[in-house]
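Every protein chain but one is kept in place in this view of the complex.
This part shows chain A:
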Amino acid sequence: MKKRMILLTFPGILALLLFVVFPMVQIIIPTLSGQGSFGSLYLNFLKDTYNQRIILRTLWISLLTTIIVLIIGVPLSLWIARMHHRIKKILILVILFPMLTNQIVLNFAWIILLGKNGIINHVLLSIHLISRPLSLLYNNTSIVIGSVYLFIPIMVVSLLGSLSHLNIEVEEAATVLGAHPSTTFFKIILPQISTDILTGVIWVFSWTMTSYTTPQLLGGNDDLVMSTLIYQQAMTVQNWTLASVISIVLIIISVGCILIIRSLIKLLDRRVAHA
């Protein structure tokens, strides 16, 4: 029985080895030796202040995007979840619509909106709110705006399921016991969906960390993030080894951040439960 089970998993294991483990090993091996001692490529990359700034910028953009997506996404999901089911269907379709379109097209839409001669500056100028066009495009702000727009559907999708299944009587019980609606939201609703918030946060954070199209199209030439740096090293400078090094660093940082976020939420959960 057990033997047969192992045999049945064989195709899956083979696929994993072939398409995940093997390429990873291929990327890692050349980065370990390089010129000089073991791991010197990593140390040199991390020591460089220019690279450090890129890492920090990447982290900052991902963090900011995740927080904004949370702040917009959670109330939005709750609102949709509490709608009449017919309206709910339409709203879900509207929210998911961006996911049906190509990312490049979506980002070009932001270029049209945010540019010096874009619609937003045009409107602000014409109502005399500003005297000179704002530089909204090709900086960290535009990357964050573009990423938030891209990833809100992800957050909504990961929250909607559990929010729709919450027992409203639980919230009513809290209200009857004297909880203000805002207290009910933070102390009763949020803790019940903390696992799904965690899922959403991990999705959004890691996808922002690693996304390439948005920072490439909406980011400035001087404001590289790690993914655009990888592209530059690989395609422009043709330094594939360094590109690999950056990729590995990116993976390690992403996984590290996810672990930190996860244990933070777990800790919070436990404190709430026994408080």
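We adopt the following convention: contacts are C-beta pairs under 8 Å (C-beta built on N, C-alpha and C of every residue); 3 or more make two chains touch, one makes a residue touch a chain; residues count from 1.
What we mean here is this: contacts and distances are computed from a predicted model.
A.B. asks: One chain of this complex is not shown here; going by its UniProt record, which of these names is it: "Tryptophan synthase beta chain", "ABC-type quaternary amine transporter", "Binding-protein-dependent transport systems inner membrane component" or "Fumarate reductase/succinate dehydrogenase flavoprotein subunit"?
C.D. replies: "ABC-type quaternary amine transporter"
A.B. asks: So which of A:55, A:92 or A:188 would be touching the chain we can't see?
C.D. replies: Of all options in A:55, A:92 or A:188, contact with the hidden chain holds for A:188.
A.B. asks: Even though one chain is hidden, which residues of chain A still touch it in the full complex?
C.D. replies: Looking at chain A, the ones touching the missing chain are residues 167, 169-170, 172-181, 183, 188, 191-192, 194, 269, 272-275.
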